[in-house]
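One protein chain is absent from this view; the other protein chains keep their places.
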Amino acid sequence: MSLDKPYKDIPGTTIFDADMSRQGYHLNQFCMSLMKAENRTRFKANERAYLDEWPMSEEQKQAVLDRDLNRCIALGGNIYFLAKIGATDGKSFQQMAGSMTGMTEEQYREMMVKGGRSIEGNRYTGEKK
Amino acid sequence: MSLDKPYKDIPGTTIFDADMSRQGYHLNQFCMSLMKAENRTRFKANERAYLDEWPMSEEQKQAVLDRDLNRCIALGGNIYFLAKIGATDGKSFQQMAGSMTGMTEEQYREMMVKGGRSIEGNRYTGEKK
Amino acid sequence: MAHISASVYTSHIPAVGAAIDLGKTGEPYWQPVFKGYDFSKQWMKDKKPDVIFLVYNDHATAFSLDLIPTFAIGTAAEYQPADEGWGPRPVPKVIGHPQLAAHIAQSVIQDDFDLTIVNKMDVDHGMTVPLSLMCGQPQAWPCPIVPFAVNVVQYPVPSGRRCYMLGKAIRKAIETYEEPLNVHIWGTGGMSHQLQGPRAGLINREWDNAFLDQLINDPDALSKKPHLDYVREAGSEGIELVMWLIARGAMSDAKPTVAHRFYHVPASNTAVGHLILENN
Partner (left out) sequence: MAHISASVYTSHIPAVGAAIDLGKTGEPYWQPVFKGYDFSKQWMKDKKPDVIFLVYNDHATAFSLDLIPTFAIGTAAEYQPADEGWGPRPVPKVIGHPQLAAHIAQSVIQDDFDLTIVNKMDVDHGMTVPLSLMCGQPQAWPCPIVPFAVNVVQYPVPSGRRCYMLGKAIRKAIETYEEPLNVHIWGTGGMSHQLQGPRAGLINREWDNAFLDQLINDPDALSKKPHLDYVREAGSEGIELVMWLIARGAMSDAKPTVAHRFYHVPASNTAVGHLILENN
């Protein structure tokens, strides 16, 4: 890769750039397909079979089946696309976001009500918290 | 219309701008549909019925049925779209272009072989030829 | 001639749309959010625009990875609310203004902004949530709308400076449109939020309020802020705030009147920011 990536030093954050986009192309296009009600029904009826219709990597498919959004993102998924899986599952954006933080749903909701995650200690990787 | 149109004084020429595009939207999208082989077959089987599937004006439909390309262009058609009708009919681009000039196919071909239509007298409307 | 009389800035959080559609606006969690828009709903009635030029971003709805326009202007007659995975929102369709949109497209393309012209697209919460916040639940939206979609999904997104200069070109375009239309321009998205990864839930109240201050008082300087600052300080989705600079750039050079300012944390994962600026 020769693209300049000054954003690599932000902790817990993946920037969806051209390289990630290329890697996640089919994963994200699979997510897009869930915008149609009939596809949501087919996916829910047999997730594995539906995923097998897409030229995704086995790792990507497994990450979707596990609903492991951090893994999906590491494999090229973008949150706006992945949100279609959450919508299909009837999950809110808050539940989805929370699931990536290692917190329980309740803990995450509590953190948000109290003003959200502090920026202090969260600007640079390796920064002292 | 409030768009500035400095190109209105060029003889025998219609510039495909936003206003023309809006007027010709469905006519041009009908032409696009002829890029699929099955649609070409359906159109050829019953032109009128196929045209009636599109929210085009009666004038636009008649101009297509008449293969009157000048009329099509006056009604918002663009030559790159209209070319799909010619392709469906098995006409060359030269036959299509010639059909708009009032010349016979032979005369037009002859003019092109001899170096094409001269620019002299063809720059401004009302210019002396 | 047409003119821009005001600009509106607001977050466009999908959960806010869900709260409205499911009748939850009176719940204690949501009350403080919607209270911030009481003034705005009345203001929309008092200062009713003829057209809204609405800057937003598509969230992988109309545009997939097959095609990603940096800037897309809608010149269609109408747009349907999109099905984003839970069915379309029960809100009115959006009526366009094809003639004004085409005029603006022509003008700004000639000013070296390389727009994509769109005649067919559905619009997602990025557009419909701000409309709900500002207009409530009417049978029809109060006026035609010109949708303007900005890529903030795949990096690189346009710079704040580019957005600000585009706003100036849009102003010039609107001011050369013959009909005497009263136009509002809206910038949506933000404020600080991050929806992904272990840092999800980030909120930066101080940074957000400094952004609001500078947007009002010194947008030219603000427009020079690099992308990286947005992402680092306001979260990966905080980058949506560059869109506010388009609306701000379209305002006249005189200092605007701050008709309304509101800030609240949280709505779902996000800090809610909202401004109404009137032209002087």
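Quick notes on this one:
Note that the chains are named A, B and C in the order they appear, and that numbering of residues resets to 1 at the start of each chain.
Basically, a residue touches a chain if its C-beta (ideal position, glycine included) is under 8 Å from a C-beta of that chain, and two chains touch if they have at least 3 such contacts.
Bear in mind the structure is a predicted one, so any value in this text is a computation, not a measurement.
Shown chains touched by the hidden one, complex as a whole: A, B, C. Per the touch definition above, the residue from C:Phe34, C:Phe53, C:Phe113 or C:Trp141 contacting the chain not shown is C:Phe113. Take subunit C: the residues that touch the chain left off the picture are 65-72, 106, 109-110, 112-120, 154-156, 158-159, 162.
Seen from subunit A, the chain kept out of the figure touches residues 1-3, 17-19, 21-22, 25. Residues of subunit B that touch the chain left out of the display are 6-7, 10-18, 21, 25, 28-29, 31-32, 34-37, 40, 69-70, 73, 78-81, 83-84, 86-88, 90, 92-94, 96-98, 100-102, 108, 111-113, 115-119, 122-124.
Assume only the chains that are shown with their structure count from here on.
Rounded to a whole number, the gap between the C-alpha centres of subunit A and subunit C is 24 angstrom.
Separation between the centroids of subunit B and subunit C, computed from CA atoms only, is 40 Å.
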